[in-house]
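This part shows chain A:
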Amino acid sequence: MKRFLLIFSGVLVLAIFSQAVAKDWSEIEMQAKGQTVYFNAWGGSQTINEYIQWAARQVQKKYNVRVIHVKVSDISDVVSRILVEKAADKKTNGSVDLMWINGENFKAMKENKLLYGPFSQKLPYYQLVDLENKKTLLYDFTTPVDNMESPWGMAQLVFSYDSKQVKKHPKNMLDLLAFARKNPGRFTYPSIPGFHGTTFIKQVLYELIHDPEVLNQTVVPCDFEKNTQPLWDFLDALHPFLWRKAKVFPTSASQMVSLLNDNEIFISFSFNPNSVSNAIKNGELPDTIRTYIHTKGTIGNAHFVGIPFNSSARQGAMVFANFLLSPEAQARKADPTIWGDPTVLDTQKLVGRDKVLFDAVPKGIATLTPKELGQGLPEPHVSWVQALEKKWLEIYSK
Partner candidate 1 sequence: MSGQAKGRIFPVVVISFFCVTILAGLFGTLLPSLNYLPVIGYTRISLSAWFDFFSYPGIQASFLVTVFSGITASVGVVSLAFLFITFSYGTALWKFFEKILSPVLSIPHAAFAVGFGFLIAPSGWFIRMVSPALTGFTIPPDWIILNDPAGVSLTIALVIKEFPFLIMVTMGALGQLDIKKTLLVGRALGYSKEQIWLKILIPRLYPHLRLSIFAVIAYSLSVVDMAIILGPSSPSSLSVLILKWFNDPDVSFKLLAAAGSLFLFVIVLLSILCVYFMERAVGVFLRPWITNGNRRCFLSPLKPIIFFMGCGTLFFTAVSSVILVIWSLTWQWRFPDFLPTTWTLTFWAKGLMSSFDPVMTTLFTGVASAFIGLLLAIGCLEHEVAAGKTKTRNYTGYLHYFLYLPLLVPQITFMAGIQFFLVIMKLDGYWISLMVSHLLFVLPYMFIALSATYLAFYERVTDQAMLLKRSYIIVLFRVKLPMLIKPILFSFAIGFSVSVAQYIPTMLVGAGRFSTITTEVVSIASGSDRRAIAVYALIQQFLPMVMYAFAIILPKILYYNRKGMQV
Partner candidate 2 sequence: MSLELKNLSILKQGSTIFDPVNLVIKPGEITTIMGPSGCGKSTLLSAVSGNLDKIFSLKGSIRLSGQDMADLPMEKRNIGILFQDDLLFPHMDIGSNLAFAIKEKTSRAQRKTIIDNALKTAGLKGFEKRDPSSLSGGQKARISLLRSLLAKPSALLLDEPFSKLDQTLKAKIRRFVFSQIKKMNIPALLVTHDPMDCPEGGMILNLNKEKG
């Protein structure tokens, strides 16, 4: 009898709590009606731009929230703007209501108190997010997320290659070095400092470092030399065989796509396992391009959306962020014919119609299966980024 009462009261509390949460959320939906949300997000890809337009249309129809996509070429411009607004004491009516951010930018914004939150726990669809298996949704570049940003998609470093030119693709960094020696000038990485270039050398470090555990902790300056020596040795050996003999580096990961298309390089890499399939469908890359990862795994992370502290349309922003987490939106996003960005949801938790949506997502022609992709390696502690970038510049930027 006692046990029955305990369970009954537990269920009652849960019911009341979820009612309260639901009541909270319906209040937010009410307030969001009629708001205009300025969503600042990178505008360099027409496929992504079109997806955002689609999501905006849905949210207008369903929730009467108007979402305007402010196309930016670099999200740091937006961070700068919010900083200026904070410095000028602009506490309401900020120019940004929702923004697409990740790791490095998130850290700066959280530290400087530029974000509103915690808020993602309020989003109903947040319950479906796969927090157990995708640790990087809780620690963005090892900075605790603390619900200050809402997950949007997953990323993982995948290599791409032209199967017409490369018969046997590399399986690890040493293989890659051998490939470069045999095919000089057909591989490169974007210039440093830069998110993509830095992640490449982080991957090299992962594979060659003596004790990968130190990467999870803050950089210890006196050990830095010793720990990173294999990385610099590798790069010293690689650079003479790089594209343009390492005298010129591509300015962005986007440029590398063009280089691959032009066959200036044979091997490239990106962070969306589906981007190659998507590019093939768009005619941006020929259909001979395929992807692979290294046998020991590659670095993975996630990208998020955040709400600045001074937004006056934060209810609308939350409604939109919630919609972006919905199975409908996530499944469409994961479709390589639309965008191909991997979902943050736990597809095991889905039932009924939602599950069907995901099962129906086609597999991209150049995409690896989830089993092949495996678990992404975690990002190193964020202090490694600055240390690595600084050292790289000292050695290679003469």
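By definition in this document, contacts are C-beta pairs under 8 Å (C-beta built on N, C-alpha and C of every residue); 3 or more make two chains touch, one makes a residue touch a chain; residues count from 1.
Selection criteria: all candidates are chains of the complex that A comes from, given by their letters.
Note that this is a predicted model, so its numbers are computed, not measured.
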In-complex contact partner of chain A, selected from candidates 1 or 2: 1
List of chain A residues in touch with candidate 1 within their complex: 38, 40, 42-46, 49-50, 53, 70-74, 76-81, 83-90, 95-96, 103-105, 107-108, 112, 165, 184-186, 191, 193, 243-252, 254-259, 261-264, 282-284, 286, 386, 390, 393-394, 396-398
